[in-house]
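What follows is a set of notes on a single structure, which appears directly below.
In this view, the complex is presented without one of its protein chains, the others remaining in place.
To keep things simple, chains are lettered A and B as they appear, and every chain counts its residues starting from 1.
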Amino acid sequence: MDLPFYVQLINLFAALLLLLAFALLTQRRILSLINLFAAQGFVLVLSTLVVAYSTHQSHLYYSALLTLVLKVLLLPWIMHRLIRALNVRWDIETLIDIPATMLIGIVLVIFAFNLAAPISQFAGTITKSTLGIASACILLAFLMMITRRKAVSQVIGFLAMENGLFFAATSATYGMPMVVELGIALDVLVGTLIFGVFFFHIRETFESLDIHHLEKLKER
Amino acid sequence: MDLSSFRPVEAAVTLSVIWIGLGAAGLALARAPRVVTNWVFPAGAAVALALALTGLWAMNAPVSTAVLPAGLPDLPFHVRVDPLSGFFLLLLGGVSFGISLFSAGYFRSTEGSSVGLLTLQYHVFLASMSFVLIADDAYLFMVVWESMALSSYFLVTAEHHNEQNRKAGFIYLLVAHIGAISILLCFGVLHGGHGDYTFEALRAADLNGFWATVAFLLAFFGFGAKAGMLPLHVWLPEAHPAAPSPVSALMSGVMLKTAIYGMVRVIYDLIGGIRWEWGLTVLLFGAATSLFGVLFALMQHDLKRLLAYHSVENIGIILIGIGLSMVFLGSGHPVAAALGLIAGLYHTLNHAVFKGLLFLGAGAILRSTGLRNLNEMGGLIRYLPHTAIYFLIGALAISALPPLNGFVSEWLTFQASLQAPLLESSVVRSLVPIVAAVLALSGALTGMCFVKVYGVAFLGQHRHELSEKPREVSRWERAGMLWLALACFALGLLPVFMIGQLNNVSQALIKAGLSDGAMASGWLWLVPTSSAQASYSPIVFLLVIAVVFALTYLVVRQVYHGRLRRSDPWDCGFPAQTSRMEDSADGFGQPIRQIFAPVFLIHREIPRADDPRPVFKQEVEDRHWHSMYLPIARFTEFLSGHIGKLQQGRISVYLLFSFLTLIALLVFAQ
Partner (left out) sequence: MKQASDIVFQVLQSVLVVLIAPLVMGWVNQCRAWLQNKSGAGVWQPYRVLNKLFHKDAVLAHNASPLFRSTPYILFGCMWLAVGIVPVLATSLPFAPAADVIALVGLFALARVFVSLAGMDIGTSFGTLGARREMMIGFLAEPAMLMTLFTASLISHSTSLATIVETLGHRELVIYPSMAFAAVAFLMVLLAENARVPIDNPSTHLELTMIHEAMILEYSARHLALIEWATSLKLTAYIAIGIAIFVPWGIAGAGDWAALPVALAALVLKLLAAGAGLALLETVSAKMRIFRAPEFLGTAFMLATLGMLIHFLLER
């Protein structure tokens, strides 16, 4: 491999991101889900810093700072407060069959890689192959949302999806315009706050955060 | 005939005809079964050995063809012996030598068909398989293919008063004929309406892409049905246990391999122009078959059924090797393709040897104790010491443990899969590691299954009360098993020789062999590509372990002491250690049943808590019956029910049919 050093670093971060996405898929404890999400955010910060340093795009430094404040510090702190208030701190939820989920996860990874392969041929940036990993992260986060029962973990899945999107943006297109970036960040923040409010309402109505109870809201 | 024109083809034909003669002699001497078992079977064994040597000769000799003075006036039989046929003749001869020796002792006391009839069917079976391997035109091929199926059908239903055996025979014949129709259609596509039916003409036929793929699919499924590939494998676990043990060994060990021969011959030789998509199909079916086979084998408690499912698994492994070879060939990498082909063919030989050995061992157990159910066996190592050693060698070989032969072919298959970075297509490149992972998984599961089989059958305490103490089997049977066990060691410790021979086969078939650096390291080291890349020396392996074994034994005795005393096993305070306290075969497989539950169809009957006589029943079934075979059977019955309405029973209606046909012909003749 004769790629420059920073490209190898970005590849390494991409692999770590994928590893964390798989770990999110297979974790049972809600507490460790939040910690894994924070770790994923931290890896994102590091990778954005490397891209910023190697391509001399200073607005990426601000992007990294924003990610650090939001995804590594603020959002996990909000989630921790939330689950403590909702009394689900030590909950362990049963998943649908971990080996089957991992198998579907691997199939999704192969699919995402093959999808991104022709696109990354034309990308002119430093890291072409990370587009495949970013799409794989998004798909895995989506899978995670599908296979979960408690509402809190679904929010984490939603946030992890946004992580994948952010990684795709930084590695393939040198980040998004700052305005778009700030807009998305604000949306994510507000979304989480609204989710939090909803959780309290759900819990009050159904005495539990199991989303199966929401099915009672059908017509018949 | 003068000796200068004695070529491998004459030898092969002569030996096969001698086999038929021996069979007829066995029938003629039916009133003297002792003579038959003491003379005819050993003579058959000698013929088998001669055939094996002929095969070895043929792998190093030029191609030889002949036209037999048999067959129809305008369609004589053509025969041909080239390195590929030679290899399979070596397989047939070598393995049936051991099995015929075993049969000389086994058939001394048979139930069902008389010994004479059995001898005829047995030797006709052997001769048909031999002719399949040397047939050079489609007509002879189909004739002997059919006779192979028929003679083995009669052998499977040898103990025909058991209804289970009759049903098994029916399913076997049905699937064999479905396969035969598919093969016939394939020959038809290759023939294309011009020329004759000899393989020469079929080889020269120039098919365009679509028809070539059709021919490939027909050949793949036709021969796959005979080989026991998913989803046409359902006859294997029924037919192999029903047949007498030497016949099961022959069917599992050799007959399935003739199907592999047919596949390789038709796809590589007759169709040619292999595309990588075909290879991918073979690869995926092989991987699925191997995993499926071993998972079901872990669920069985009937020893012969378990071995039959393992045959399914090993056919899957052979197909993985051949599939890899086809993928590389289709992508323009002939050296890697040669490696894959050699890996697949070597596993073919290895499987024949160790599966034959295992079935013969099962036969020996059946002969001595009358037991087939693992849950009733136990502690047999004390009564059947020779069988125990041979069965252990077979079990270690099939679990792909070094330094025996099963490991060499799996090693070669892994080396072939590691050539995957040569491929360009990213889909295939990402699938090959998955297939390698499945291969590793099925290898590990096989080890678990044979720890279960050996531990439950031979070790531990005896589970079932026997009327008399079991005695070791006779010398003929032991000789047969010894031959195959020695073959396991020879193929495992000295693989370089056979791989050199297989290189000839690969050269003849795909015009490519292993790279020049490959075989340059001598007989001690097996080097498939280059010595910096990979090498393996089973002799050094075995030597080091043996030397350490001996040295440790001696040194410990010298420095410390070798005192020993016997006592009861540790029982945690419970004085009565019955055989109910050790694992049964089903108990050992329980983790797999739990982990892989969705794959099986499990019927369970659990007693209620207040049941005065609680009975627990559990049955594990194959989903293919319910999802594939029964719907097809019902549809066929529905169709035939409707067509049956044509049989009105009234003469005027039948006359009406003839009248309508006449009118139609007159209209068309205009």
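To be clear about the criterion, contacts are C-beta pairs under 8 Å (C-beta built on N, C-alpha and C of every residue); 3 or more make two chains touch, one makes a residue touch a chain.
All values reported here derive from a predicted model rather than from experimental measurement.
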Partner chains on view for the chain not depicted:
A, B
Option from B:Asn60, B:Ser109, B:Gln164 or B:Thr552 whose C-beta touches the chain left out
B:Thr552
Candidate in contact with the missing chain, chosen from B:Pro569, B:Pro612 or B:Gly641
B:Pro569
Among A:Gly41, A:Pro76, A:Gly132 or A:Gly164, choose the residue that contacts the chain missing from this document, as touch is defined above.
A:Gly132
On chain B, residues whose C-beta touches the chain left out of the figure:
378-379, 381-382, 392, 396, 399-402, 407, 411, 414-415, 418, 420-421, 426, 429-430, 433-434, 436-437, 440-441, 443-445, 447-448, 450-452, 454-456, 459-461, 525, 531-537, 540-541, 544-549, 552-553, 556, 559-560, 563-572, 577, 579, 581-583, 587-588, 590-592, 594-595
Could you pull out which residues of chain A are in touch with the chain that's been left out?
1, 8-9, 11-12, 14-16, 18-19, 22, 26, 98-99, 102-103, 105-106, 109-110, 113, 117, 129, 132-133
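Just so we're on the same page, only the chains that are shown with their structure count from here on.
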Using the touch definition up top, name the residues of chain A that touch chain B in the complex.
99, 106, 110, 113-114, 117
Sites on chain B touched by chain A in the complex
426-427, 430, 434, 595
